[in-house]
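Take this structure first; my questions come after.
Only a part of the assembly is drawn; its chains keep their places, and the rest are absent.
A and B are the chain letters, set down in written order, and residue numbers restart from 1 in every chain.
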Amino acid sequence: MKKSLLALAVLGVFAGAASAQSSVTLFGIVDVNARYVKHGNTDAVKQLGTDGINSSRLGFRGVEDLGGGLKAGFWIEGAMSPDTGAAAQTWQRRSTVSLMGGFGEVRLGRDYTPTFWNLTVFDPFGTNGVGSSLNLFVAPAALATSVFTGSGAATLVRASNTIGYFLPSGIGGLYGQVQVAAGEGVTGNKYMGGRIGYAAGPVDVAFAYGQTQVGSDDKLKTWNLGASYNLGVAKLTGFYSNANSDFFGGVDGVDVTQTNWMLGAVVPMGQGEIHASYNKASGKDDADGLSAKQLAVGYVYNLSKRTALYAQYSRITNELTAFSVTAGSVAAFDDKSSGAEFGIRHSF
Amino acid sequence: MKKSLLALAVLGVFAGAASAQSSVTLFGIVDVNARYVKHGNTDAVKQLGTDGINSSRLGFRGVEDLGGGLKAGFWIEGAMSPDTGAAAQTWQRRSTVSLMGGFGEVRLGRDYTPTFWNLTVFDPFGTNGVGSSLNLFVAPAALATSVFTGSGAATLVRASNTIGYFLPSGIGGLYGQVQVAAGEGVTGNKYMGGRIGYAAGPVDVAFAYGQTQVGSDDKLKTWNLGASYNLGVAKLTGFYSNANSDFFGGVDGVDVTQTNWMLGAVVPMGQGEIHASYNKASGKDDADGLSAKQLAVGYVYNLSKRTALYAQYSRITNELTAFSVTAGSVAAFDDKSSGAEFGIRHSF
């Protein structure tokens, strides 16, 4: 009985003309921390940081049952900056409309790229905070130290103007998706890629491939493989990523390959969890010799399902590179970059 | 009993101190399509388009019963761009506060202009998508091909800083409104206008007049007449619009008149609907000889009240003009412009 009242309430609040099976959800996350960052020999900087273990966000999503096994859904979600509140609210984290059924899901709009999923799902830090695996993917400026930044591709995490298809769930642990993104005349936006994975019991493994138009005849081609194995006392995770572009820094024929690999673990301890990862990035071809390492550890204490306290530390060692533990700051070439965060994450 | 629970829920969610008759509604639309656009002899462009049959939006609105037949209400609604999610959320589609009662409604804020209603209500495409009647009102750039664009008036669709009055419903089919907008020192913003109409049985007919300050002593004066008749098997619609300004392209004394007329039809077919319209724009006085035609057809299939699939096609023939089927792209003078959209519209 309680359930039907609940559905009724949802209906009443949000959609006068909706059918009884509908629901719309407001959701969000506020993640704020006290952060200390140090690059090379410069003084440590104290900040009120955000997004330590989850990206701060605000969103609305809903699903409508169309009958006959068919559903329609929407999802709009944008970033928030609770340290200053200053960022204009957009819906750039995701804005999609979907048709879903036994055939799977067709999704249109702005969405994550298939190639991003293996990086974030298998990263013990979920590509957030000072220990994010993405720290060794994105150069603070468009330096020769990152094939993703230097090639001008805008599709490392998300793409606009996409049409995607997802396999249905319940086909023996298999999952997968394909996606195309219209470039609409903007270099670095045109993308196509796919991902195929298998999850059953303690095992989860997935492969993804994607390519982005970065010059008139040039593509950033990237593939990655991620996996995790749950031992119970700990979940071990890892990924390997390879990305190549011969259009780099605006110059055709400069051939840069970047490989990244990560090994990590999540160890549950009562209401808490220890997270740890080791990341390594290497330049090849015209970026030969460039190298960076990141070691990160963290502890998350869950006050509830929605609210957690956390502490985490990360340190990057650059070798001809200039990666940083925070997106906002630039480390000099060959410098170390380290950071610590003590924060709270609250979901709603 | 269900109804009272529903009201209770609404109350609980949104307004702790509200009276029991209150309600606040979150609402929105996500409309995304695969679009093909072609101008003259240039290659067709593939896009992920939006707003094919309805403008994508997010909004909140509510009504409070003040007792004694008096009500207060608010409405904030802004555009969304689900193809990229990039547009900052504003409330420029409408942001108003109202007092309502037996006397009608007094409304303050940003709102549609009275002169816009006849264009959108009687357009089978609701002034959305490649077949929108507005395509022949708004020049892609401020060319001599549109008196609305060229005069610098910002009031074709909406006005800021308005005070409006609406007749109450239930006065024998009569409806109407008047509106004034403070210019606040911005040329093209100061507006006053009104609309009067009659709807009963199969008939709906309305007349509107408005004038916008476009120079120190100059006004864009516009009037239009719209009507529809529902035959049952089809609803026939049409409008005629006349707009004149003798301040054009920043020059006083350039006298431009533009007339637009439209004939259209909506034919219901089970869960679907066929939409069709023919639009013609003509320049007069200093814009004599300019002319453009648009022919548009579409099919909407309703999966539910909230969700629809659609396909539509439109083609503009320019004669000394440069109108386009999409706001984002510019057709050369005398070029044809055509576009097709295949999409989904989901309301919440």
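Just so we're on the same page, a contact is a pair of C-beta atoms (placed from the backbone, for glycine too) under 8 Å apart; a residue touches a chain by one contact, two chains touch by 3 or more.
All values reported here derive from a predicted model rather than from experimental measurement.
Here 2 copies sit in place, and the number of copies making up the whole complex of this structure is 3.
Just so we're on the same page, only the chains that are shown with their structure count from here on.
Overlaying chain A on chain B by C-alpha atoms takes a rotation of 120 degrees, rounded in steps of 5. As a whole-number value, the distance joining the C-alpha centres of chain A and chain B reads 38 Å. Those residues of chain A that touch chain B in the shared complex are 5, 8-9, 11-19, 22, 24, 26, 60, 62, 64, 66-67, 70, 72-74, 76, 78, 88-97, 99, 108-110, 160-163, 181-182, 184-185. Against chain A, the residues of chain B that register as touching in their complex are 2, 5-7, 9-10, 13-14, 24-28, 30-34, 45-48, 58, 80-89, 303-307, 343-344, 346-348.
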